[in-house]
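Please read through the structure below; I'll follow up with questions.
Omission of a single protein chain aside, the complex is shown with its protein chains in their original locations.
Coming up: subunit A.
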Amino acid sequence: MKPELSEKIDEYIKNMPSLPTSVAKVLEVCNNPQTSPADLNHVISLDPVLVGRVLKLINSAYYGLSSHVTNLVRAIIMLGINTVKNLALSTAVMGNLAGKKDPLGLDMEGFWRHSLCVGVAAKLLAKKRGIDPKLAEEYFTAGLLHDIGKIPLNTVLSKEYMLTLHEADMERISLHKGEEKTLGLDHCAAGAMVVKAWKLEGAVGDAIIFHHSSEAYAGNSVDVLYSVIAANRFASLGDIGFAGDRYPDKIEKSVWDALGITQEAFAELEPMVNSEIEKAKIFLKI
(Lines give C-alpha, C1' and ligand atoms only; values in the text may rest on other atoms or scores of the structure.)
Protein backbone atom coordinates (compact mmCIF):
# COMPACT_ATOMS: atom_id res chain seq x y z
CA MET A 1 0.00 0.00 0.00
CA LYS A 2 1.29 3.47 -0.82
CA PRO A 3 2.18 5.50 2.29
CA GLU A 4 0.12 8.49 1.14
CA LEU A 5 -2.90 6.25 0.66
CA SER A 6 -2.70 4.80 4.16
CA GLU A 7 -2.26 8.32 5.52
CA LYS A 8 -5.39 9.52 3.74
CA ILE A 9 -7.36 6.56 5.04
CA ASP A 10 -6.04 7.02 8.57
CA GLU A 11 -6.97 10.70 8.49
CA TYR A 12 -10.48 9.86 7.31
CA ILE A 13 -10.91 7.21 10.01
CA LYS A 14 -10.17 9.80 12.71
CA ASN A 15 -13.29 11.75 11.79
CA MET A 16 -15.46 9.14 10.13
CA PRO A 17 -19.05 10.41 10.12
CA SER A 18 -22.04 8.30 11.06
CA LEU A 19 -24.09 6.72 8.28
CA PRO A 20 -26.60 9.01 6.58
CA THR A 21 -29.37 6.61 7.57
CA SER A 22 -28.83 7.47 11.25
CA VAL A 23 -28.17 11.20 11.20
CA ALA A 24 -31.72 12.48 11.55
CA LYS A 25 -32.59 10.12 14.38
CA VAL A 26 -29.31 10.77 16.18
CA LEU A 27 -29.95 14.50 16.04
CA GLU A 28 -33.48 14.00 17.31
CA VAL A 29 -32.50 11.68 20.16
CA CYS A 30 -29.36 13.53 21.23
CA ASN A 31 -30.86 17.01 21.12
CA ASN A 32 -33.65 15.90 23.41
CA PRO A 33 -32.56 16.65 26.99
CA GLN A 34 -34.98 14.01 28.24
CA THR A 35 -33.69 11.24 25.99
CA SER A 36 -33.68 7.82 27.59
CA PRO A 37 -30.64 5.55 27.73
CA ALA A 38 -32.69 2.90 25.95
CA ASP A 39 -33.38 5.16 22.97
CA LEU A 40 -29.77 6.30 22.90
CA ASN A 41 -28.60 2.70 22.95
CA HIS A 42 -31.07 1.85 20.20
CA VAL A 43 -30.09 4.59 17.76
CA ILE A 44 -26.38 3.97 18.27
CA SER A 45 -26.72 0.21 17.96
CA LEU A 46 -28.08 0.59 14.43
CA ASP A 47 -25.03 2.47 13.12
CA PRO A 48 -21.68 0.66 12.77
CA VAL A 49 -19.69 3.89 12.87
CA LEU A 50 -21.38 5.13 16.04
CA VAL A 51 -20.93 1.75 17.72
CA GLY A 52 -17.26 1.75 16.78
CA ARG A 53 -16.74 5.31 18.00
CA VAL A 54 -18.37 4.64 21.37
CA LEU A 55 -16.33 1.47 21.85
CA LYS A 56 -13.22 3.41 20.86
CA LEU A 57 -13.93 6.04 23.50
CA ILE A 58 -14.48 3.55 26.30
CA ASN A 59 -11.55 1.35 25.34
CA SER A 60 -9.20 4.28 24.79
CA ALA A 61 -9.93 5.58 28.26
CA TYR A 62 -9.47 2.17 29.81
CA TYR A 63 -6.68 1.06 27.48
CA GLY A 64 -4.30 -1.35 29.07
CA LEU A 65 -6.78 -3.04 31.34
CA SER A 66 -7.38 -6.75 31.07
CA SER A 67 -11.03 -6.45 30.15
CA HIS A 68 -12.18 -4.92 26.90
CA VAL A 69 -15.64 -3.40 26.66
CA THR A 70 -17.48 -4.80 23.67
CA ASN A 71 -21.08 -3.86 24.31
CA LEU A 72 -22.94 -0.58 24.24
CA VAL A 73 -24.94 -1.08 27.41
CA ARG A 74 -21.84 -1.32 29.55
CA ALA A 75 -20.18 1.52 27.65
CA ILE A 76 -23.14 3.82 28.27
CA ILE A 77 -23.14 2.99 31.97
CA MET A 78 -19.40 3.50 32.32
CA LEU A 79 -19.14 6.66 30.21
CA GLY A 80 -22.42 8.22 31.24
CA ILE A 81 -25.31 9.20 29.04
CA ASN A 82 -24.17 12.78 28.37
CA THR A 83 -20.71 11.77 27.19
CA VAL A 84 -22.18 9.23 24.80
CA LYS A 85 -24.79 11.70 23.55
CA ASN A 86 -22.13 14.32 22.87
CA LEU A 87 -20.01 11.82 20.97
CA ALA A 88 -22.94 10.57 18.89
CA LEU A 89 -24.02 14.13 18.15
CA SER A 90 -20.56 15.23 17.05
CA THR A 91 -20.18 12.12 14.90
CA ALA A 92 -23.55 12.73 13.24
CA VAL A 93 -22.84 16.41 12.63
CA MET A 94 -19.49 15.60 11.00
CA GLY A 95 -21.22 14.09 8.01
CA ASN A 96 -23.34 17.17 7.42
CA LEU A 97 -20.30 19.44 7.58
CA ALA A 98 -18.54 17.41 4.92
CA GLY A 99 -20.82 18.73 2.18
CA LYS A 100 -21.46 17.15 -1.18
CA LYS A 101 -18.79 14.95 -2.66
CA ASP A 102 -18.25 12.71 -5.66
CA PRO A 103 -20.99 10.14 -6.19
CA LEU A 104 -20.19 7.00 -4.23
CA GLY A 105 -19.81 3.57 -5.72
CA LEU A 106 -21.46 2.00 -2.72
CA ASP A 107 -24.93 3.16 -1.74
CA MET A 108 -24.94 3.86 1.98
CA GLU A 109 -28.48 2.75 2.65
CA GLY A 110 -27.81 -0.58 0.98
CA PHE A 111 -24.59 -0.83 2.97
CA TRP A 112 -26.50 -0.09 6.16
CA ARG A 113 -29.11 -2.75 5.46
CA HIS A 114 -26.39 -5.28 4.76
CA SER A 115 -24.48 -4.42 7.94
CA LEU A 116 -27.56 -4.56 10.12
CA CYS A 117 -28.62 -7.81 8.48
CA VAL A 118 -25.28 -9.45 9.21
CA GLY A 119 -25.37 -8.19 12.80
CA VAL A 120 -28.90 -9.43 13.42
CA ALA A 121 -28.33 -12.73 11.62
CA ALA A 122 -25.09 -13.42 13.50
CA LYS A 123 -26.85 -12.79 16.78
CA LEU A 124 -29.86 -14.94 15.88
CA LEU A 125 -27.59 -17.78 14.74
CA ALA A 126 -25.77 -17.54 18.04
CA LYS A 127 -29.00 -17.73 20.00
CA LYS A 128 -30.26 -20.59 17.86
CA ARG A 129 -27.09 -22.50 18.65
CA GLY A 130 -27.50 -21.96 22.38
CA ILE A 131 -24.94 -19.21 22.90
CA ASP A 132 -25.50 -17.31 26.17
CA PRO A 133 -27.66 -14.21 25.48
CA LYS A 134 -25.03 -12.05 27.18
CA LEU A 135 -22.41 -13.20 24.71
CA ALA A 136 -24.73 -13.02 21.71
CA GLU A 137 -24.53 -9.23 21.75
CA GLU A 138 -20.89 -9.43 20.71
CA TYR A 139 -21.94 -11.45 17.67
CA PHE A 140 -24.27 -8.61 16.72
CA THR A 141 -21.54 -5.99 17.07
CA ALA A 142 -19.05 -8.07 15.10
CA GLY A 143 -21.58 -8.59 12.32
CA LEU A 144 -22.65 -4.94 12.28
CA LEU A 145 -19.05 -3.74 11.95
CA HIS A 146 -17.60 -6.50 9.76
CA ASP A 147 -17.53 -4.37 6.58
CA ILE A 148 -16.54 -1.09 8.26
CA GLY A 149 -13.38 -0.99 6.11
CA LYS A 150 -15.52 -0.40 3.02
CA ILE A 151 -16.51 3.06 4.23
CA PRO A 152 -13.06 4.68 4.01
CA LEU A 153 -12.39 2.93 0.69
CA ASN A 154 -15.73 4.07 -0.70
CA THR A 155 -15.21 7.65 0.44
CA VAL A 156 -11.49 8.35 0.20
CA LEU A 157 -11.14 6.46 -3.09
CA SER A 158 -14.61 7.10 -4.43
CA LYS A 159 -13.69 7.03 -8.13
CA GLU A 160 -11.37 4.06 -7.82
CA TYR A 161 -13.88 2.20 -5.72
CA MET A 162 -16.59 2.69 -8.31
CA LEU A 163 -14.23 1.15 -10.85
CA THR A 164 -13.45 -1.66 -8.42
CA LEU A 165 -17.11 -2.54 -8.02
CA HIS A 166 -17.51 -2.50 -11.77
CA GLU A 167 -14.43 -4.68 -12.27
CA ALA A 168 -15.53 -7.28 -9.70
CA ASP A 169 -18.94 -7.36 -11.34
CA MET A 170 -17.56 -7.80 -14.87
CA GLU A 171 -15.06 -10.45 -13.85
CA ARG A 172 -17.55 -12.20 -11.56
CA ILE A 173 -15.13 -12.27 -8.68
CA SER A 174 -15.75 -11.53 -5.03
CA LEU A 175 -15.40 -7.91 -4.02
CA HIS A 176 -12.41 -8.38 -1.74
CA LYS A 177 -10.50 -10.00 -4.60
CA GLY A 178 -11.51 -7.16 -6.88
CA GLU A 179 -10.34 -4.64 -4.30
CA GLU A 180 -6.99 -6.38 -3.92
CA LYS A 181 -6.57 -6.40 -7.68
CA THR A 182 -7.47 -2.79 -8.43
CA LEU A 183 -6.59 -0.96 -5.19
CA GLY A 184 -3.79 -3.05 -3.75
CA LEU A 185 -5.69 -3.61 -0.53
CA ASP A 186 -9.09 -5.01 0.36
CA HIS A 187 -11.72 -3.79 2.79
CA CYS A 188 -10.38 -6.17 5.43
CA ALA A 189 -7.00 -4.44 5.31
CA ALA A 190 -8.74 -1.06 5.49
CA GLY A 191 -10.85 -2.50 8.29
CA ALA A 192 -7.66 -3.46 10.12
CA MET A 193 -6.73 0.23 10.12
CA VAL A 194 -10.09 1.03 11.70
CA VAL A 195 -9.61 -1.75 14.25
CA LYS A 196 -6.26 -0.30 15.24
CA ALA A 197 -7.44 3.32 15.33
CA TRP A 198 -10.56 2.48 17.31
CA LYS A 199 -8.94 -0.18 19.51
CA LEU A 200 -11.47 -2.80 18.47
CA GLU A 201 -9.07 -5.69 19.08
CA GLY A 202 -10.85 -8.87 20.13
CA ALA A 203 -13.71 -10.78 18.55
CA VAL A 204 -15.10 -7.70 16.82
CA GLY A 205 -11.75 -6.68 15.36
CA ASP A 206 -11.00 -10.23 14.29
CA ALA A 207 -14.30 -10.48 12.43
CA ILE A 208 -13.50 -7.24 10.59
CA ILE A 209 -10.03 -8.42 9.58
CA PHE A 210 -10.57 -12.13 8.92
CA HIS A 211 -14.08 -12.54 7.56
CA HIS A 212 -12.67 -13.22 4.09
CA SER A 213 -9.59 -15.15 5.23
CA SER A 214 -10.73 -17.41 8.03
CA GLU A 215 -8.24 -20.10 6.98
CA ALA A 216 -5.47 -17.75 8.17
CA TYR A 217 -7.14 -17.10 11.52
CA ALA A 218 -5.43 -18.42 14.65
CA GLY A 219 -7.19 -16.33 17.28
CA ASN A 220 -9.56 -17.13 20.12
CA SER A 221 -12.87 -16.02 18.64
CA VAL A 222 -13.46 -18.63 15.97
CA ASP A 223 -17.13 -18.98 16.81
CA VAL A 224 -17.88 -15.28 16.42
CA LEU A 225 -15.84 -15.12 13.21
CA TYR A 226 -17.54 -18.14 11.66
CA SER A 227 -20.97 -16.84 12.67
CA VAL A 228 -20.26 -13.54 10.94
CA ILE A 229 -19.06 -15.39 7.84
CA ALA A 230 -22.28 -17.42 7.75
CA ALA A 231 -24.41 -14.34 8.41
CA ASN A 232 -22.60 -12.51 5.63
CA ARG A 233 -23.40 -15.37 3.29
CA PHE A 234 -27.02 -15.23 4.41
CA ALA A 235 -27.24 -11.51 3.64
CA SER A 236 -25.73 -11.95 0.19
CA LEU A 237 -27.90 -14.92 -0.78
CA GLY A 238 -31.01 -13.18 0.48
CA ASP A 239 -30.16 -9.90 -1.25
CA ILE A 240 -30.80 -8.06 2.00
CA GLY A 241 -29.14 -4.73 1.50
CA PHE A 242 -26.10 -4.56 -0.75
CA ALA A 243 -22.48 -3.99 0.22
CA GLY A 244 -20.91 -4.47 -3.19
CA ASP A 245 -20.29 -8.21 -3.22
CA ARG A 246 -22.30 -9.62 -6.12
CA TYR A 247 -20.28 -12.85 -6.37
CA PRO A 248 -19.39 -13.76 -2.77
CA ASP A 249 -17.00 -16.63 -2.10
CA LYS A 250 -18.53 -19.90 -1.04
CA ILE A 251 -18.13 -20.86 2.59
CA GLU A 252 -15.69 -23.63 3.47
CA LYS A 253 -17.25 -26.81 4.79
CA SER A 254 -15.14 -26.47 7.94
CA VAL A 255 -17.10 -23.34 8.84
CA TRP A 256 -20.46 -25.07 8.58
CA ASP A 257 -19.12 -28.05 10.51
CA ALA A 258 -17.74 -25.88 13.28
CA LEU A 259 -21.03 -24.04 13.62
CA GLY A 260 -23.00 -27.26 13.50
CA ILE A 261 -25.53 -25.89 11.04
CA THR A 262 -26.32 -26.06 7.34
CA GLN A 263 -27.51 -23.44 4.93
CA GLU A 264 -31.06 -24.58 5.66
CA ALA A 265 -30.85 -22.59 8.91
CA PHE A 266 -31.09 -19.49 6.75
CA ALA A 267 -34.71 -20.17 5.85
CA GLU A 268 -35.76 -19.77 9.48
CA LEU A 269 -33.71 -16.60 9.85
CA GLU A 270 -35.11 -14.67 6.94
CA PRO A 271 -38.48 -13.56 8.35
CA MET A 272 -36.93 -12.63 11.70
CA VAL A 273 -34.13 -10.62 10.12
CA ASN A 274 -36.46 -8.81 7.75
CA SER A 275 -38.69 -7.95 10.68
CA GLU A 276 -35.76 -6.47 12.62
CA ILE A 277 -34.70 -4.37 9.65
CA GLU A 278 -38.21 -3.05 9.09
CA LYS A 279 -38.46 -2.11 12.78
CA ALA A 280 -35.13 -0.32 12.50
CA LYS A 281 -36.28 1.56 9.41
CA ILE A 282 -39.39 2.71 11.24
CA PHE A 283 -37.33 3.82 14.25
CA LEU A 284 -34.86 5.71 12.06
CA LYS A 285 -37.69 7.07 9.87
CA ILE A 286 -36.01 6.23 6.59
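Following the convention adopted for this analysis, a contact is a pair of C-beta atoms (placed from the backbone, for glycine too) under 8 Å apart; a residue touches a chain by one contact, two chains touch by 3 or more; residues count from 1.
Going forward, contacts and distances are computed from a predicted model.
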| item | value |
| --- | --- |
| Hidden chain of the complex, named as in its UniProt record, picked from "Beta-lactamase domain protein", "Nitrilotriacetate monooxygenase component A", "NADH-quinone oxidoreductase subunit I" or "Arginine/ornithine antiporter ArcD" | "Beta-lactamase domain protein" |
| Per the touch definition above, residue among A:P103, A:P133 or A:G260 touching the missing chain | A:P133 |
| Candidates A:P20, A:P37, A:G219 or A:P248 - the one touching the absent chain | A:P37 |
| Candidate in contact with the missing chain, chosen from A:I76, A:A92 or A:V195 | A:I76 |
| Absent chain, residues of subunit A that touch it | 36-39, 41-42, 57, 60-65, 71, 73-74, 76-78, 80-83, 133-134, 136-137 |
